[in-house]
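One structure follows; several queries about it will come next.
Note that one protein chain is taken out, while the other chains of the complex remain in position.
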Amino acid sequence: MIWTVYLSGEIHTDWREQIEAGAEAAGLPVEFTAPVTNHAASDAAGDMLGKPDVAFWRDHQSSKVNSIRTKTMLEQCDLAVIRFGDKYKQWNAAFDAGFCAAMGTPYITLHNDDIVHPLKEVDSAAMAWAQTPEQVVEVLKYVTATG
Amino acid sequence: MIWTVYLSGEIHTDWREQIEAGAEAAGLPVEFTAPVTNHAASDAAGDMLGKPDVAFWRDHQSSKVNSIRTKTMLEQCDLAVIRFGDKYKQWNAAFDAGFCAAMGTPYITLHNDDIVHPLKEVDSAAMAWAQTPEQVVEVLKYVTATG
Amino acid sequence: MIWTVYLSGEIHTDWREQIEAGAEAAGLPVEFTAPVTNHAASDAAGDMLGKPDVAFWRDHQSSKVNSIRTKTMLEQCDLAVIRFGDKYKQWNAAFDAGFCAAMGTPYITLHNDDIVHPLKEVDSAAMAWAQTPEQVVEVLKYVTATG
Amino acid sequence: MIWTVYLSGEIHTDWREQIEAGAEAAGLPVEFTAPVTNHAASDAAGDMLGKPDVAFWRDHQSSKVNSIRTKTMLEQCDLAVIRFGDKYKQWNAAFDAGFCAAMGTPYITLHNDDIVHPLKEVDSAAMAWAQTPEQVVEVLKYVTATG
Amino acid sequence: MIWTVYLSGEIHTDWREQIEAGAEAAGLPVEFTAPVTNHAASDAAGDMLGKPDVAFWRDHQSSKVNSIRTKTMLEQCDLAVIRFGDKYKQWNAAFDAGFCAAMGTPYITLHNDDIVHPLKEVDSAAMAWAQTPEQVVEVLKYVTATG
Amino acid sequence: MIWTVYLSGEIHTDWREQIEAGAEAAGLPVEFTAPVTNHAASDAAGDMLGKPDVAFWRDHQSSKVNSIRTKTMLEQCDLAVIRFGDKYKQWNAAFDAGFCAAMGTPYITLHNDDIVHPLKEVDSAAMAWAQTPEQVVEVLKYVTATG
Amino acid sequence: MIWTVYLSGEIHTDWREQIEAGAEAAGLPVEFTAPVTNHAASDAAGDMLGKPDVAFWRDHQSSKVNSIRTKTMLEQCDLAVIRFGDKYKQWNAAFDAGFCAAMGTPYITLHNDDIVHPLKEVDSAAMAWAQTPEQVVEVLKYVTATG
Partner (left out) sequence: MIWTVYLSGEIHTDWREQIEAGAEAAGLPVEFTAPVTNHAASDAAGDMLGKPDVAFWRDHQSSKVNSIRTKTMLEQCDLAVIRFGDKYKQWNAAFDAGFCAAMGTPYITLHNDDIVHPLKEVDSAAMAWAQTPEQVVEVLKYVTATG
């Protein structure tokens, strides 16, 4: 089988590229999906429909357009990797984790040791906690091994 | 019908008590559920099973025990109110929101205006955004009106 | 068993009251639920959260608050009666019918003979088409008969 | 991934062709499905089984045959676009919207500004409201972007 | 817990009354539901909506009205008992069995030894095959035993 | 899309071959699945596991082996055609219809006019009733039409 | 809320009574359900339907009758406690754990330290591992605390 892996969360470092490169180097049977990771484009996702003056409604409209992509990809993936970085609130990453938990979709969290405590609910429903993209690639190797 | 409303999120202010008092004063047909809101007790929720030396596993064990309560109550509620306060990461609150979204359970977010942008994904899947407990009570009055 | 029957659709005539009176007169084991049927109140359902200047977003906000009530009641009812009257577009009534069809919830349509053709998709997924509230009461009598 | 997009609703203008042409011109990874859009053929969909004399039953029989196609396509699509035009009741379009809402399938509404108010329930459960086929194509571009 | 047991199938002998009497005599925590068992009333279930001239459509209309009751009760029961008698085709009984099988609702078949072979698919998905109402009561005693 | 159509029911006439030939002649995008239609082989489906002496258990064992095939194919089809012939009880056909009804899978019944009344429950949950294989092919043509 | 807790597994020691006594002493809002725990009665659960000569089919018939009770109670409980003792294979206990895992029902395992390794798959999907009935009672106290 080909595994579809959704890469959720932080968009300011190259962790996605590292995982994709590692998977490709190992020849893993994996296809990756992800949200639109261009921050400005994501914030403006709904502007083609008319840009609301009020910030709340502009965010609302853009988030709904983004969710067409993200919710569909989350529902269709076999596994999600959810990254929490050093900056920003990243509530959308935790939201995706809760979505996976309710769907029964397994997910791996990827974050440093210093935020273990505030992420305890998110981690306890995860199937694994990784600290580096290399570890994620190792998990993918193991999980997708053929024969 | 009696509505079961789960009150998720921040545990350091009295927003739950305000909503409960408002609902009681109005005689609303509502029953409230909530996580254990004693911070220390929640962190120690699994210690009766043997307290692990490693912080990650202690958190893991406690979070799973907490989830027996929180996941069950989330699944059984008709509506959730999810509060984001001024402090802490509150990823568990965003996790609960994602869980509700996947379950199709309606939820109301309760937070100040200054965190509208980082909460845009959480808010766009919500049925309402309130800024005060009084507004939540007003929504409950409207939603549960009989005749 | 007590049957929960949701009364969806037109809010400008007294068809709900007729059905409720008929059911009460017959002593049927039925509890009725319904949306908020005060038109102005329904349009203003979200105004307590701050009334948006743009009509689309005011409607959006109010409709979401209304949906907390209507979606929950639709999901929890055993049977829905969906009324199409002479005036207005009544797309929300057809929306509720589609919602029931997807949920597998049986529903009865209530409308005059002259709109049979445009309602053919809605009617073909219904369990019955009634032309008068009296007929609905007769169906309820039959369906809920005990022994 | 290839996105399957169901085009529901109005059958008297060429909005479907415009969206399909736009998607093809942009090389989007999208496959479109749709109901039978020939009005006469759709009304006669069940006549091969024997044409009932009574209009209600002819409509009933044809609508059920149509629903084999439409319900299956709706259930299998990743996204629906639902068009409300200037004429006719179009209750079947609203019915499809309600069906999507209950299934958790995202949908985009496509209609003019003058029917925003009667469509408020349908729009509030949608992921986007577009006023032109070009806007729908823009949303599809954004949502299906690869890398 | 109180068990809800749906009694499906043959309506020309008193097997339902025997089971109900046996359960009452034993004081079992069981509530019984059943279709309308008056044959003429069942055939005329939809006539209050206008009696179609064509037999197929009269049957169609009445069966749909009946299904409001039977499908709801089947979906809500904890256990079904499905009786096949000596006469008639009783395809509705086999239909109910298939419905239960797809829902994961356990059912007991009740029929004589001479129709074991044609009922093999129905029986193989059942949790038990009984030949007499007394045996059904014995199963109910065992299944609902408290402490 | 390619439609998967399951052909359930009677195994003593060539109705399946007629439908398959008609679909092939019309170049329809349809793939057919079916139970094992060799009567003797079907009755002996479980004998390779050891043939039980008691007829009931031999039937039981064979029916369960058959159900691996039939239940899987039913769950995975887009549409079922369910045939009731002149002979035998054919409770398994009615069972399959009930299974489809509970799954929300559309099905077409195929039977003569003389058994309309005993099949009324099965027909009322069907999307169409056909009397000849040619009519089924016509429905398939309409339903699967592309553009 | 009243919590329904299913007590699955070993039937040769008084662990159920200890948990029930502890919950009663603490006044917990808990109702317990359990399989029939009389070993001989459980083995003979289907004998009232005719005792098969072949051991496999007698076991088969009795297990199906037992499953009417156990599957229903498992599906309806809020939480399961699954006990693995010192003797016997106890595959039914592990079967119940897998059933809970697939249903999303939280469960607590109860077993000694010396079988941690062979139970690792069962434990990793559990919400807690307890070694004594007293610990289970402590978890129940925490989980069901009101206010």
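Residue numbering begins at 1 within each chain, and the chains themselves are lettered A, B, C, D, E, F and G in the order written.
The definition used in the following text is that a contact is a pair of C-beta atoms (placed from the backbone, for glycine too) under 8 Å apart; a residue touches a chain by one contact, two chains touch by 3 or more.
All values reported here derive from a predicted model rather than from experimental measurement.
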- Could you tell which one of G:Thr33, G:Ser67 or G:Gln135 touches the chain left off the display? G:Ser67
- Item | Touch criterion as defined above, residue of F:Lys71, F:Lys89 or F:Lys141 at the omitted chain | F:Lys71
- Message: Please output the residues of subunit B touching the missing chain, sorted low to high.
- Response: 52-54, 57
- Message: To test your reading of the contact rule: which positions on subunit A touch the chain that is missing from view?
- Response: 1, 3, 78-79, 106, 108, 126-131, 135, 138-139, 142-145
- Item | Those residues of subunit F which, in the complete complex, touch the missing chain | 4, 33, 36, 41, 45-46, 48-50, 61, 64-65, 67-69, 71-73, 76
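Methods note: only the chains that are shown with their structure count from here on.
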- Message: Could you work out how far the Cα centre of subunit B sits from that of subunit G, in whole Å?
- Response: 31
- Approximately how many whole Å separate the CA-defined centres of subunit D and subunit G? 49
- Item | Whole-Å gap separating subunit A and subunit F, where each centre is the average of the chain's CA atoms | 43
- Task: Specify, in ascending order, the residues of subunit F that touch 2 or more different other chains.
- Result: 129
